[in-house]
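As you look at this complex, bear in mind that one protein chain is not there, while each of the others sits in place.
The block that comes next holds chain A.
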Amino acid sequence: MPFIPHTEEDIQTMLASIGASSIDDLFDEIPSELKSDGLKRVPAGLNEMEISRLMLERAETDGRYLSFIGAGAYEHHIPAAVWQIATRGEFYSSYTPYQAEASQGTLQLLYEYQTIMASLTGMDVSNASMYDGASALAEAALMAVRSHKSSRRILIPSTVHPVYRSVVRAIVRNQGIEVVELPYCKQSGRTLVEALHGFGKEEFAALVIPQPNFFGVLEEVDALTDWAHGKNALAIGVVNPTALAILTPPGEWGEKGADVAVGEGQPLGIPLSSGGPYFGFMACKQALVRQMPGRIIGRTTDQDGKDGFVLTLQAREQHIRRSKATSNICTNQGLMVTAATIYMALTGPEGLRRIAGRSHANTLALLEKLETVKGVKKVFSGPLFHEAVISLPGPVEDVMRGLKARGILAGLNLEEYYPELGHAMLICATETKTSGDLDNYTKQLRDVIENP
């Protein structure tokens, strides 16, 4: 019996102590008509050797490709120490640190994480994580509505990741919150501040500001933030944490700084892994801390005066507040934050800056090379960070298929999300790509386009 240590003697001794004659007796309070007739579609068990063989075969089926897809999940080098430490049993198999005295490892690490994220985003405080970037944005929208006196409307530029926009809709829909989308400039690829002037006296709880936006283009964050504040709306930044090593942090946008910063934490040491588990981050100004959802760790002292860490502001949370909680969030992504904290300690400020810088330089270099291919053009004129939209002379699907056959994943097809852009594709080259990789991509793309 896998993972069950009982000997036959144990079973008999335990049943005798209980006063039951069989294990079945232990289920005698369950009405017999509810008892199942068995698990017919569950296969017989495998041992570890057999399941290992099966999983290795399946992993090999999936293979490895040279990938230029970004779109919210980025391939970065992950130091070996990150997951070797994060999967130590003491981190891997512990639970939410309710018993603070028995969880100081996790609690101190989370406090260090909060410190780093607050600094990286230029905010006062960070929580201990959310599920992912998209749901973090939805929670930020709810937070803005809670703290706004009268408006239940959120402005979201259409340059925000399309999936993030649909997740926000799915989560806020049942609370009577309206999502209003903003158009973007087809030349520059960014949100036009002038477009906001059309709203006149209409009220909004928040304006969402992506930096960089989904196209990789940099938004005019200062003007957007100031517009939001002029309208008495919160400014919510959606940011890439790697980019923050180079770009102005949301806390310094405009006159007063954005109020909330959220984003996808995956670039910080989390493997791509078909989409998860990742983690979302959320940081905010001090004034909003009691509106923030999720776990928050605070430093305090023990009865001997020694420093220690606890879950704090729990009165916001579902297990105390129940129906009046700031969110239903409970478990979130502790292990991923453990990995991210170790990642940031190993890279340091200069390492992260270089990772961001090299990713950016690689994408610019790739763009330059790809533009030498007939019919391939950069779509937007606005400045960008480490990701860009290109247009192709024919259907993106065909190009992607051709390149895949040559071991290359070309990028993300934008035809469905942004049909107005024609045959557009989003590409990204992080620090993991060599100049040989960029040349290879260019050569293969040329071949696929010129000799279809």
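Basically, a contact is a pair of C-beta atoms (placed from the backbone, for glycine too) under 8 Å apart; a residue touches a chain by one contact, two chains touch by 3 or more; residues count from 1.
Just so we're on the same page, contacts and distances are computed from a predicted model.
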Inset, instruction - Pick, from "2-oxoglutarate ferredoxin oxidoreductase subunit gamma", "Nitrate transport ATP-binding subunits C and D", "Homoserine O-acetyltransferase" or "Probable glycine dehydrogenase (decarboxylating) subunit 2", the protein name that UniProt gives for the chain of this complex that is not shown. - result: "Probable glycine dehydrogenase (decarboxylating) subunit 2"
Inset, instruction - Have a look at A:S21, A:S150 or A:T331 and name the one touching the chain we're not showing. - result: A:T331
Legend entry - Touch criterion as defined above, residue of A:Y164, A:F281 or A:Y418 at the omitted chain: A:Y164
Legend entry - Touch criterion as defined above, residue of A:Q175, A:N232 or A:T372 at the omitted chain: A:Q175
Inset, instruction - Just name the one of A:P249, A:P267 or A:G402 that touches the chain not displayed here. - result: A:P249
